[in-house]
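First the structure, then my questions, so here it is.
Note that one protein chain of the assembly has been removed; the remaining protein chains are unaltered in position.
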Amino acid sequence: MPPMITPLKDENTLDVEGLERLINHILAGGVHGLFILGTTGESTSLSYEIRHELVRRTCAIVGDRVPVLVGITDTAAAESLRLADTAAKEGAAAVVAAPPYYFNLGQPELIEYYEYLLERLSLPLFLYNMPSHTKIIIEPDTVKTLSKYEGIVGLKDSSANNAYFNNVMNKMKDRPDFSLFVGPEEIMAETVLLGAHGGVNGGANMFPELYVKLFEAAEAGDVATVKALHSIVMEISSKLYSLGKFGSSYLKGIKAALSILGICSDYMASPLHRFRETEREKIAANLEEIKSKMLDIRP
Amino acid sequence: MPPMITPLKDENTLDVEGLERLINHILAGGVHGLFILGTTGESTSLSYEIRHELVRRTCAIVGDRVPVLVGITDTAAAESLRLADTAAKEGAAAVVAAPPYYFNLGQPELIEYYEYLLERLSLPLFLYNMPSHTKIIIEPDTVKTLSKYEGIVGLKDSSANNAYFNNVMNKMKDRPDFSLFVGPEEIMAETVLLGAHGGVNGGANMFPELYVKLFEAAEAGDVATVKALHSIVMEISSKLYSLGKFGSSYLKGIKAALSILGICSDYMASPLHRFRETEREKIAANLEEIKSKMLDIRP
Amino acid sequence: MPPMITPLKDENTLDVEGLERLINHILAGGVHGLFILGTTGESTSLSYEIRHELVRRTCAIVGDRVPVLVGITDTAAAESLRLADTAAKEGAAAVVAAPPYYFNLGQPELIEYYEYLLERLSLPLFLYNMPSHTKIIIEPDTVKTLSKYEGIVGLKDSSANNAYFNNVMNKMKDRPDFSLFVGPEEIMAETVLLGAHGGVNGGANMFPELYVKLFEAAEAGDVATVKALHSIVMEISSKLYSLGKFGSSYLKGIKAALSILGICSDYMASPLHRFRETEREKIAANLEEIKSKMLDIRP
Partner (left out) sequence: MPPMITPLKDENTLDVEGLERLINHILAGGVHGLFILGTTGESTSLSYEIRHELVRRTCAIVGDRVPVLVGITDTAAAESLRLADTAAKEGAAAVVAAPPYYFNLGQPELIEYYEYLLERLSLPLFLYNMPSHTKIIIEPDTVKTLSKYEGIVGLKDSSANNAYFNNVMNKMKDRPDFSLFVGPEEIMAETVLLGAHGGVNGGANMFPELYVKLFEAAEAGDVATVKALHSIVMEISSKLYSLGKFGSSYLKGIKAALSILGICSDYMASPLHRFRETEREKIAANLEEIKSKMLDIRP
């Protein structure tokens, strides 16, 4: 279930043609859902007008091919709810909310926050643990507490802390209906091997079938295939996401690669900026290398 | 220059009468400016409709009595700029922007961000250092670099790290026109004694004249008066801001006190919640004690 | 390869009989090595006299049954080297060093630090990544750089960040001789499934055969067995390591359990303290439950 990047022409304009190409490219890879307006989608950098437009256009393009999940993470609950309304109206399947990321909340305050949302949402809600960006961990006991509400249907964990994730999995083992996903693609293989329900992996914007196959192999417990495909994922991580100096290298790498692949524009909303020529050339070279490895996994 | 709290009736409704009472109460205390939509103003928790409405109403009520500063801190530059447009149109004097607080930026990215804003702003801009909430320090060298732009006129520092603040003051000592303010009222006295230009102190919502007198005494180098008034500020900090378990106790304390004083509603926007009865009663009792001390400082 | 706890009678006295029982209990479980004076061994809380005594006694009791690894982590390189000398003299197989944990070092300073040690060590050295306690990550590129030295033979990673660990594994994939271990037992199964060389898991003080079997199943790619045994490990984590309020609950839980099992004293060196009666009783009850599950895995 890829966390889709948001194709932009400039700060205030969606790359509408790129968006359509990107969605069709991703869906052709056999993914099981599409998650928009997450961290990878630069959600928090976009004007609200664009966020709502993206929900409308994405739902229209996807149709009923796969479920669409819409990120509504915000510091202002009122804006989260407005976006959730649009999502519901346009036919999205669920919404996803990380903790509000400005004030430093305690866990009881966090529980009250999700309860506040829940009472006002019509779509099911996924929790989204993203401590590096929100400054707060959704503690395993908080997940457990919140899971009692029917409206909360799962957790996406982007902490990369597998002790945390396994702790949550263990606490939720009697609730197979509660979906557990991980964000960082570097850890998707192993978590699915041990029982997680899937990955929300940025690389699937570029190579959706790779991540689908890796997921399927992990779900089937086919360790040999998992190892082979996982090693390509790690190459992608190492060769495309690590070329800049800051945390934004991951996002810049994906957008640069999609632009090189002719799928969509690499414009990034402020405060981030697309890679300059030097990094772009390296991405292009590394992309060739990765594509050659990918050939081996095609049927 | 008080960071005004935002009086709310409920999540989506300003307490308009409370707002007018509050502004007049604050201005009667002799403050030199009014800062709205900062952290104390719960800016990031408010819907955009309310943020714009607050700018309009505040500018109208204040008129030309004192300059109004408008917080435009946001993760989305487009929304910051929309708010800055409203501020300019309504007659505000300046805008204030903390770093975008979702992505983890490097200092060069932060400089580019402020440059992006600057090129599009018509009002002067204050930097706002608030690392506990934004996860990034505006490094002293970054302040120095940005101060070369005419559009940037000062810094509000809420880090409470006085080694940082004195470092910035030292770097800017040849620029007396560049304004340096501190946020936490617990450190206003000492920073002004050493040359800072003022405080943006939440307690001035309740007791504006106390902070004005303290500022004036500090600016005049009157250490004895500074010590006497500073000790009341510390009582306020200890008796009104420390009753809850989380970082939000400061904000909840001010809003509870203003409600007890009959000035405005204590409703807090999600994700925060007003104090419950137990804490409110303690605030009421402590408030009496503080008011009795305050009598001594009246002329 | 269990990180052995240090059995103590009081602050300055080893529980010598307990030590012998514990070592023999662990080795009977079929472990492939023994690691003393790590975090689980409370190394940094022990007087130097006890640290040296523990090396001597452990090496004598173990003999040549399995390799002994000795933690030499310290803020003072001189003391690390003295301990390494004792380790070498007593027949230990290798030493293990986390970064010095008082000053905040940059990566180049960290590299110089390990080079300084290397030039003075006679035994092979394992790096030990433990950012929650040392405040510094041994960055993947630093591991790569240091791996060029013959004297550095592996890494123990206790970060619980599997994106980090997989990144290191990927960088070291051409160096199968460079050993990669993880500390937290909650993530051992999955890392070994993907190619890690083992775990340094505290629970193996109590139930060594469980961790050995889990390691063997993971190494063999036997996913079904891995899942079954991993779920017991997660029960241990949840029922024995989470009863206190602080980070020390893990250590207190293991020592309480070993005392209940009649193996050794649960005295903990200052600044930590053993569990009081309430927690101890819960540990005792939970231990019974875990032991009953363990029966199923015995041949």
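Letters are used for the chains, namely A, B and C, taken in the order the chains are written, and counting of residues starts over at 1 for each.
Note that a residue touches a chain if its C-beta (ideal position, glycine included) is under 8 Å from a C-beta of that chain, and two chains touch if they have at least 3 such contacts.
The structure presented is a predicted model; accordingly, all values stated were derived computationally and were not measured.
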*Partner chains on view for the chain not depicted*: B, C
*Contact partner of the left-out chain, one of C:V66, C:A88, C:L105 or C:L261*: C:L105
*Per the touch definition above, residue among B:V16, B:A88, B:I137 or B:A160 touching the missing chain*: B:A160
*In the full complex, which of B:E53, B:E216 or B:E235 touches the chain missing from this view?*
B:E235
_Missing-partner contacts on chain B, residue numbers_ = 160-164, 166-167, 169-171, 173, 184, 186-187, 189-191, 193-195, 221, 223-224, 226-227, 230-231, 234-235, 237-238
*asked:* Using the document's contact rule, name the residues of chain C that touch the chain not shown here.
replied: 11-12, 39, 44-48, 50, 75-79, 82, 99-106, 109-110, 112-113, 116, 132-133, 135, 245-248, 269-273
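By our rule, only the chains that are shown with their structure count from here on.
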*Please give the intersection of the contact partners of chain A with those of chain C.*
none
*Innermost chain by mean C-alpha position*: A
*For the copies chain A and chain B, give the interface type as same if over half of its residue numbers appear on both sides, and as different if under half do.*
same
*CA centre of chain A versus CA centre of chain B: separation in Å?*
35
_Whole-Å gap between the CA centroids of chain B and chain C_ = 49
_Multi-chain contacts only, two chains or more: what residues does chain A have there?_
none
